[in-house]
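Note that this complex is displayed minus one protein chain, with the remaining chains in position.
Let's look at subunit A:
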């Protein structure tokens, strides 16, 4: 426990932005029409932090992270608007060849299912070193040494022999460690983890999360962590972005989001999580379903499910309001005129 606290204190957090996502809009052309999967997402990622993106299934978390990774298939995907700035370059404007110099080198990704993320016909050694050898132009021997170091870092015993083995010779947890090693071998500045622990059982989950913390401490990388699991968020996130229907509706420090959530959707999410300290209160899943992204509403997308919805919510998307230096929320309740209205509602 003491150790853990020390870790947290030592963790480097700076105000240096490594990644800036501005008004990102992404759609997919399908037979049924155009799906507006991401509808204007803004956030910054700071050096050495872990930013968690949470939200219901289908809200656009994976699409956002794939866009940063340059993995949106085009077609059917279209980046309609916005920019992703990394090292003064807009990733959305780069050619495929230029992107490849960044993928896996500066920005890496960890996938959800370690059982399918590794190629069954190639050895672990090859899968570990191929990125390194492509990008860093180093020799076989050097690459192998680096691979052994990485396997040690992620906690795989007998790395030298393990390099010659194939994915099916490893358990799920081990495979996820290998996937992490692969993502980290070129020493990226940004690591995107799309539900990295969802496919693993609970004890392994905890180990993998610890590994994340340890690596962040050692390497000072920034992590974007996508998850459904608020328990995971509570454990390792520094900041939290709450996504709903293709937008970030609230973003803030972990404490701000957990203790003083402002958006009704965030509150709903937190209420739908079992909490040990509030045993007696019943769980309240949010009623209703998110809006259809084929024709998203022009107002606040949460209107249909929101207990506080007002007339204005229906026809105009709320402005973003700064609650604190770090805490921002998109909700009409923040408008000073809303207080009056809500008060009236309560009386009436």
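The working rule: a residue touches a chain if its C-beta (ideal position, glycine included) is under 8 Å from a C-beta of that chain, and two chains touch if they have at least 3 such contacts; residues count from 1.
Everything that follows uses one rule, which is that contacts and distances are computed from a predicted model.
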Identify the UniProt protein name of the omitted chain, choosing among "Ion-translocating oxidoreductase complex subunit D", "Putative zinc-finger", "RsbT antagonist protein RsbS" or "ABC transporter permease". "ABC transporter permease"
Touch with the missing chain holds, among A:108, A:205, A:222 or A:334, for A:108
Considering the whole complex, which of A:134, A:272, A:289 or A:324 touches the chain not shown? A:134
Among A:67, A:117 or A:331, the residue in touch with the chain that has been omitted: A:117
For subunit A, the residues touching the chain missing from this view: 69, 71, 99-105, 108-109, 111, 113, 116-122, 130-131, 134-135, 162, 165-166, 168-171, 174, 179, 182
